[in-house]
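This report refers to the structure that appears directly beneath it.
One chain of protein is taken out of this complex; the other chains stay put.
To keep things simple, chains are lettered A, B and C as they appear, and every chain counts its residues starting from 1.
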Amino acid sequence: MSDLSIYEKQHFGQKLGFGRKSALLIIDLQEGFAKPDILGGYNIGQAIDNTAQLLKVARECGIAVGHVRFGTEAAGEDIGTFAIKVPALKALSPSSPDAQFVASVRPVEGEYVSLKRHGSAFFGTNFASWLSFRGVDTLFITGCTTSGCVRASTVDASAHGLRPMVVTDCVGDRAQAPHEANLFDMEQKYADLVSLQEAIAHFRSVKQSA
Amino acid sequence: MSDLSIYEKQHFGQKLGFGRKSALLIIDLQEGFAKPDILGGYNIGQAIDNTAQLLKVARECGIAVGHVRFGTEAAGEDIGTFAIKVPALKALSPSSPDAQFVASVRPVEGEYVSLKRHGSAFFGTNFASWLSFRGVDTLFITGCTTSGCVRASTVDASAHGLRPMVVTDCVGDRAQAPHEANLFDMEQKYADLVSLQEAIAHFRSVKQSA
Amino acid sequence: MSDLSIYEKQHFGQKLGFGRKSALLIIDLQEGFAKPDILGGYNIGQAIDNTAQLLKVARECGIAVGHVRFGTEAAGEDIGTFAIKVPALKALSPSSPDAQFVASVRPVEGEYVSLKRHGSAFFGTNFASWLSFRGVDTLFITGCTTSGCVRASTVDASAHGLRPMVVTDCVGDRAQAPHEANLFDMEQKYADLVSLQEAIAHFRSVKQSA
Partner (left out) sequence: MSDLSIYEKQHFGQKLGFGRKSALLIIDLQEGFAKPDILGGYNIGQAIDNTAQLLKVARECGIAVGHVRFGTEAAGEDIGTFAIKVPALKALSPSSPDAQFVASVRPVEGEYVSLKRHGSAFFGTNFASWLSFRGVDTLFITGCTTSGCVRASTVDASAHGLRPMVVTDCVGDRAQAPHEANLFDMEQKYADLVSLQEAIAHFRSVKQSA
């Protein structure tokens, strides 16, 4: 990995820091992504447990929470080439058991919920509008997979003008190499990487100051 | 990399194949990305030479061509957190020498040209509209960097309903590991990988049938 | 209205004509928009009856059909300032009776269906991707209201590179003056106006040639 030193020489990977107001985004923590024989694997189980912890703290501290999940309402007919590339997605109709949120991270009333049909939580949703209306500028990102919907959402969060904070303990992938490669890319170009403990500490500090 | 076998077990990475009508996209082949002391490095030089070849064939065959380049019109004030994360971008004002297209891949009249302020060629541009108006459904993607704007554009191309074809010989990065990791992700989830020779052959076959 | 002659002098309102491939869009024909004491009025009932006729022909002729309906999943919390401006919208939770499609224009399997949270059928949906994937370039627009979601969708259809065809007999508003003023604007700048009979004739001609 010595060739990566060029990123440092070119001053990539500067720290963004926290902004004015935070929100928590939970991506695709659905039954089908919790099962290694469907779309899960590697460290997604651990990401779910850690996200459940962070969600609890977010609610205690009054942090706005957004949940997105993947679904195709027409057996893949409405998701374009994604259904050709990854045919397993066609099983996730919105009402199917595997498309439901995992029990430990289910939304409660007053939280943002949206179905999405592609990788990014921002594409084909009004999630950016919801954040803008609330004055959120700092987005803590959790869920799965690191190399798929988490990466796509993080790139879009940056493009939408937000400070993306990828919570490393709360994102997971079906395999280790893409997980790590995407954490590297996101930190170099779009996001800060923060641990579960740092995210919890920030949420608590915000509550104290509220 | 043995853990990557889970992608195959879950049937990721199916082939999209070519569609009805193709276009060629060239991303960020600007002077500043050709220089290793600014934003270049590793195999970007080779990507430029190969893209110049492909561009020549595209023009001979009547394939529509789109060019995007990165620029910030206000020294980073208009690109949000991207300027904090990657301060080197602030040097690329649209009129600066380093923001100009490399000579061998300059646009000619009648081709689509757009400035962009983020990673994806689709974000903050009307590139998707231009493709849709022309009935393009298959997008050959070239330029740099593989782990940055090429990846972001490929994810968005998929979300916009297109068949993204990443031309492996025509995309480059400042370092090898992110280049390869992102080719893996793109092939598994969003795009077909095609060689320069395959792209050239397809453009010629389309011309013959026209 | 004599001052409107300036539009003609400046050559506004040229004819777009039909393109390569058509689709039919039906906007917000939901129970709540059929009732004058909720969000309906004036000629919306007639627009529903005419759209039901056109939908029948579209299905016979193999024209792709997209349905969108308005809904707020959080009693207005997820639609930003729209809920402040038009508080009646807050009643339309996706599962409420008034948010359901009117019986005569209900989607059938294989048709595109999406919930939307704002005016335009394109905003916060992947409707443009669905059209692009199918190669559609000509969009027949029906539903309600002419001065609200029909207008917003027509402006966006133009921006997305499509040929918008507003079917005058199939769009309705709660009041006549905004209905007519918006038909004028749409014809001058974004869309062709076509009658129900012209739309039916075009769908049938397409089928004959298929």
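The rule is simple: a contact is a pair of C-beta atoms (placed from the backbone, for glycine too) under 8 Å apart; a residue touches a chain by one contact, two chains touch by 3 or more.
It should be emphasised that the depicted structure is a prediction, and the values quoted were computed from it without experimental measurement.
Participant: Looking at the whole complex, which of A:Ala52, A:Ala99, A:Cys144 or A:Ala159 touches the chain that is not displayed?
Facilitator: The single option touching the absent chain is A:Ala159.
Participant: For the chain that's not shown, point to the residue among C:Lys21, C:His118, C:Arg134 or C:Lys207 touching it.
Facilitator: Counting the whole complex, the residue in contact with the absent chain is C:His118.
Participant: Which parts of chain C face the unshown chain closely enough to count as touching?
Facilitator: 1, 3-4, 6-7, 10-14, 16, 36, 38-39, 41-42, 80-82, 84-88, 118-120, 123-124, 147-148, 151-152, 155-156, 158-164, 174-178, 181-182, 184-185, 188-191
Participant: When the complex is taken as a whole, what residues of chain A touch the one chain not shown?
Facilitator: Counting over the whole complex, chain A touches the hidden chain at residues 20, 126, 128-135, 137, 159-162.
Participant: Residues of chain B in contact with the chain that isn't shown?
Facilitator: Residues of chain B in contact with the hidden chain: 73-74, 77-81, 109-115, 117-118, 123-126, 129-130, 132-133.
Operating definition for what follows: only the chains that are shown with their structure count from here on.
Participant: Go ahead and note the Å separation of the Cα centroids belonging to chain B and chain C.
Facilitator: 35
Participant: Distance between chain A and chain B based on Cα centroids, please, to the nearest Å.
Facilitator: The computed centroid separation for chain A versus chain B comes out at 25 Å.
Participant: Could you work out how far the Cα centre of chain A sits from that of chain C, in whole Å?
Facilitator: The computed centroid separation for chain A versus chain C comes out at 33 Å.
Participant: Check each residue of chain C and list the ones that touch at least two other chains.
Facilitator: As it turns out, chain C has residues touching two or more other chains at 126, 129-130, 132-133.
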